[in-house]
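Got a structure here, written out as structure tokens. Questions coming.
The complex appears here without one of its protein chains, the remainder shown in place.
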């Protein structure tokens, strides 16, 4: 297992020590594995909390800071955090205006956040939850666990963070967050598996000329395995279901997000971005803003995902608002 | 070969199309494969040019913008650009105050930049060159090609960029750049090889429990191959020669840079950062600033490098100055 | 189920044995999860049950099991943490202040635990989850009301194993495996596998 780690059981705890050491304006609660904005709680501001399994870095700890999250609760690798963590974070970031939980739609995450919200309600903190489920690879059905939350989560945390910074009410921030999720669609592809440290071997085996289409961010196998294709065909494969699903239409303005899954270098992501941009312009869809890089990863998996967010002027303004976190920063 | 590409011969050209599409405030000359700051040339400002083989992204194209480079010349993968590119860029960014070439110390880069500088001299543009050679893995000797330029290049481009932004003279900017190089040391380790697209297979084979110590950023084998070790031992292995070489001393203030080589995810880099921070504090060396992430990569290689820069107050001020590039951004 | 009552020591032994089995089968559980999930079920369960073992105690069955359930909720995470945690919490509530359980009380507590899982996770029969191993086991316990505890537990363990095996052919409709659609068919559910271990542990420790 070619990883820069010590004991696999300590990966999350030790990475948190590194985050703390590297980012003096964040605060880390090592007992509860929570990354806090240094100046939380902010009086009058809605507190924004997210969290989930680790292994998706910079999500979520790298998105803590002014203009984005107030706290990130870090679970074990690919394992949702436990209710106690979210309860603790909720109490710590409440500045009197309530707390928004940003939850990716996985059974474990949803249940653990739900339990935390129930417990928080008992302490009197007002909590609303938003669940992201933007992954079009998964059939949406009341008979399944529903779609996964993937790339939209990054865009949502930024945009809701900006709304919270403007001291909007909890309901308003939650509405903006839901608007982002409702207008975002994603799809991902893997060229290699990832290796969970505690497991020590690749979660699935993929030949040198195969790929998994429709993967999430946990090394789950995708919807289907097909022969490796050139980037331009992969872009088609990713965009076709995305564009059809919302559906996106000629004239739409979007934020285009090409995300690396952790083991794919930036040069390939830019190359993919070019393919995506060509398809979008052929469809008359205008990229108003873009994001290219590894922002929601799956450990060392090679591959990428594409997220499109249909963005109103208001969402774009919130996107442009200053943000100062380890992984996203502009304007300050 | 698990890569998101089309024809291996087109990787660089197509990635440049992606960079152009994703970053409207940059300008790309596709014929010469040059990434320009949108508003170059800036009258009265020293022009800063770097470049080298591609495959190290975000270096150098991702460091073009206010506060950093004016232009980046992109060679083929792992192949230094040709003199024509640097000549073209030199003429294009000269705002009357001369142009600084930032060159990593590789035979090919040095020769191609030299030829470009000779040609530029004929056109009347004043050119100075700074060569980075911070890699302590390589014996420094008049009998060899000398040390490689690696991580220090990133720090130097930022700091010299800030000095140029202050409208210092060409000589002054070059002096600052040389000061950075003189006070920086790096060392790298690989847990996997990279795969050059045109070659289609890993440059070297490394077993699951081996690592190459003292690698550069081109998939060259390192100084030696040893059994894979825990992160804390790797940190020792990397820091020991760095600390001994300058040497760094108790009380020194440094910029600590833990760099990912392209295939290693951020969670591992933070874990490594923690190990590095522990060793530094044991040596009484104070980290004044830090940088953690994949900034000078080697395609999809798994591994990392550590760079320490002993930084005066002036260098730190220049580091803190606003910068606005795709890969490094703060203050604006 | 008329013979024998289940002591608090036996219930403690049950949880210890479950912890032992989870560790013994950790890699198997993780490998099953790798095929249709995210390769952590063995790690998750081992982390949780190790913590349970360290904190085992309580004067009543209710206290014992609630403590264990809370520990699972606060150490496991993922889907299995809240589900197994809720199972034990509800089991404990059902048993209440009792210091020993009759076979019927045990069956009732198991039913309460299973209902807890359903109320948390909304699983239905043949969704390919832990429910598919646990539900037949609880039914066997209930059906065995007239016979011996040993017999009932053995029948429950067999029912759980059969339910676990039946998950192989199911198309997943809950949890991560549901993302795979048709590709989930042919793989045994990891949660059903650990649930069968829980019932097997009961059969070897409670009678």
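Here are a few things to note about the model shown:
To keep things simple, chains are lettered A, B and C as they appear, and every chain counts its residues starting from 1.
Basically, contacts are C-beta pairs under 8 Å (C-beta built on N, C-alpha and C of every residue); 3 or more make two chains touch, one makes a residue touch a chain.
Quantities reported herein were computed from a predicted structural model and do not represent experimental measurements.
Note that the absent chain touches B when the full complex is taken as a whole. Touching the missing chain, out of B:18, B:53 or B:98, is residue B:53. When the omitted chain is restored, the residue from B:10, B:220, B:236 or B:320 that touches it is B:220. Note that of B:37, B:60 or B:148, the residue touching the chain absent from this view is B:148.
For the chain left out of this panel, the touching residue among B:17, B:34, B:48 or B:82 is B:82.
On the side of chain B, touch with the chain left out of the figure occurs at residues 53, 75-84, 106-108, 111-112, 115, 137-139, 143-145, 148, 196, 198-199, 203-204, 216, 218-221, 223-224.
Throughout what follows, only the chains that are shown with their structure count from here on.
Inter-chain spacing, taken between the CA centroids of chain B and chain C, is 54 Å. Note: centroid distance chain A to chain B, computed from Cα atoms, is 29 Å.
A straight line joining the Cα centres of chain A and chain C is 32 Å long.
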